[in-house]
Structure formats: structure tokens, C-alpha cells
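Notes follow once the structure below has been shown.
The complex appears here without one of its protein chains, the remainder shown in place.
Let's look at subunit A:
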Amino acid sequence: MSRRLHIEVFRYNPLDPESKPHMQSFYVNEYDSMTLFIALNIIRDQHDPTLQFDFCCRAGICGSCGMVINGRPGLACHTQTKDLPEHIVLHPLPVFKLIGDLSVDTGVWFRDAGTRIEAWVHNDHDSFDPTQEEARMENALANEIFELDRCVECGCCIAACGTARMRTDFLGAASIARVARFYLDPRDERNVENYYEVIGNDQGVFGCMGLLACEDVCPKHIPLQDQLGIMRRMLALHSVKGILPKALIEKLAHKGCCHENHKS
């Protein structure tokens, strides 16, 4: 039951003044367990060597091949053609700078976001002794941190976010989950107030409108929805400290899913 796939690809080269954005159709014979990544390589090998798209690992690890597949952001290498209709429409991820065709520059965006959320371990240590044994942590906690560290920064959650599309300064789910990762990490000695300073605003947690497209498209199934909820509640409660009774804040902070492991 091999199908002949009709793959419609967005074509535009911003560096070529002659180039105009348009859609171009390609036809590829489908075979068993074909991924979109394979189909695109066939197009580049057999139909048009100028087709630009990014890839590296072909296994959902590098996060390079994020693109809009029939309207939904996803990884080409992670998407099997058998799960798609015969007619496949591909666009580059919105929000990010277009390099050409399906290739976008997610790096600059994530670099900027990483700087804004200060995505590194903060502490007051005077010096770092590389010979000393690393501080130990519980395996369960390490796993919890790793769960969030699995983000490959493919940009799908950002491209799927209605807020990020409207407002270019919105940090998006990947960045907020990244702060959540540091919040869990006992080596990061920032307190709630420090986290509030980086994401306690309308560009961070309070800008999120709960559309949940990030959660629904994340190819790595990172628990974005839960992390956004945890961080927003924590920082919202922090903002009303001294206004609402302490007991109430304490109670609300520990309701439902929470980072119970974290030193507070």
C-alpha cells in the first residue's frame, strides 16, 4: 500500500533578491517506516539540491529539524509519514529568523532567552576547586532535573505559542521550564525572589495565557504544562507575600504538584 506523497514545501531565500516566498510541490514514493526527514533528503538528493532544511542527528536528539508540519510544529525526524495524510505541507517555524526554505535560526533566540533567564548555576562560592569530589544528590532528584534537561531547544513550543507569535519578547515554555530546572537544582542557590526577577513578569510566567499548545506539540514530551503551572503559582504567591495571610500562601503553595524536594 505504498503511497505517493505530495509534499508541499515553503521556498524562500532571503539572501537572494530575486527570490519570492512561494510553495513548491514534490512527489515522493512512500516506503515502510519512512520519516519526514528521509522524505526531505530524497527530495534534496533526487529533485532539488538547493532545498534548505536543518538536520544533524536524525533521531530527535539535536532538535535541528523543527518545522511546521501540516500546521503543527514538530521534528521532521520524529514524524513518520504513515501518521500523516498523503498531502503534507511544510513551513519553517515562525517566530525564529528564517535562514532559507525550512531552515531557521533558533540559536540566537535561545541564546538571548538563556541570557535573560540567566540559565546557569548561581552561587556565592569564592572559588571552584576542580579536584574536589562533586556534591552528591539523591537519584530521584537527579532524575527530576534530567526530565527537564531533556529539552533539545528545537523551538517547537515557541513556534506553537500564540503569545510568542504576538509578542516577540515572550520567553516561552522552554525558557520557563529551564528556570524550573534550576529551581530544582540544589547547586543553584537562587531564591524565589531571584527567580521572580527573571521570569516574574509579563514576558515570563505571567505572560503565559495557558493555551497549552507547547504541551501538545513538544516532541520530547517535557512536562511543560505542569512546570508552567508550578512556576506561575510560586511566583504569583511570592508577589502577594505580606498581603495574603502566610498560612494561606503556605497552603496554596503545597497543593497539587509541587517541587517538594527543593530547599525553599
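The definition used in the following text is that a residue touches a chain if its C-beta (ideal position, glycine included) is under 8 Å from a C-beta of that chain, and two chains touch if they have at least 3 such contacts; residues count from 1.
One rule holds in what follows: contacts and distances are computed from a predicted model.
Peer 1: Could you tell me which of "Cytochrome C oxidase subunit IV family protein", "histidine kinase", "ABC transporter ATP-binding protein" or "Fumarate reductase" is the UniProt name of the chain missing from the displayed complex?
Peer 2: Spelling it out: the chain absent from the display is recorded in UniProt as "Fumarate reductase".
Peer 1: Using the touch definition from the top, which of A:V121, A:L211 or A:L248 touches the missing chain?
Peer 2: A:L211
Peer 1: Considering the complete complex, identify which of A:V9, A:L51 or A:V68 is in touch with the unshown chain.
Peer 2: From the options A:V9, A:L51 or A:V68, the contact with the absent chain belongs to A:V68.
Peer 1: Touch as defined at the start, partner being the missing chain; which of A:E86, A:D112, A:D202 or A:E250 qualifies?
Peer 2: Per the contact definition at the top, the residue touching the missing chain is A:D202.
Peer 1: Applying the definition given at the start, please give the residues of subunit A touching the unseen chain.
Peer 2: The list for subunit A reads 68, 71-72, 91, 94, 160, 162, 165-167, 169, 196-197, 200-202, 206-213, 215-216, 223, 225-226, 228-230, 232-233, 235-236, 238-240, 243, 255-257.
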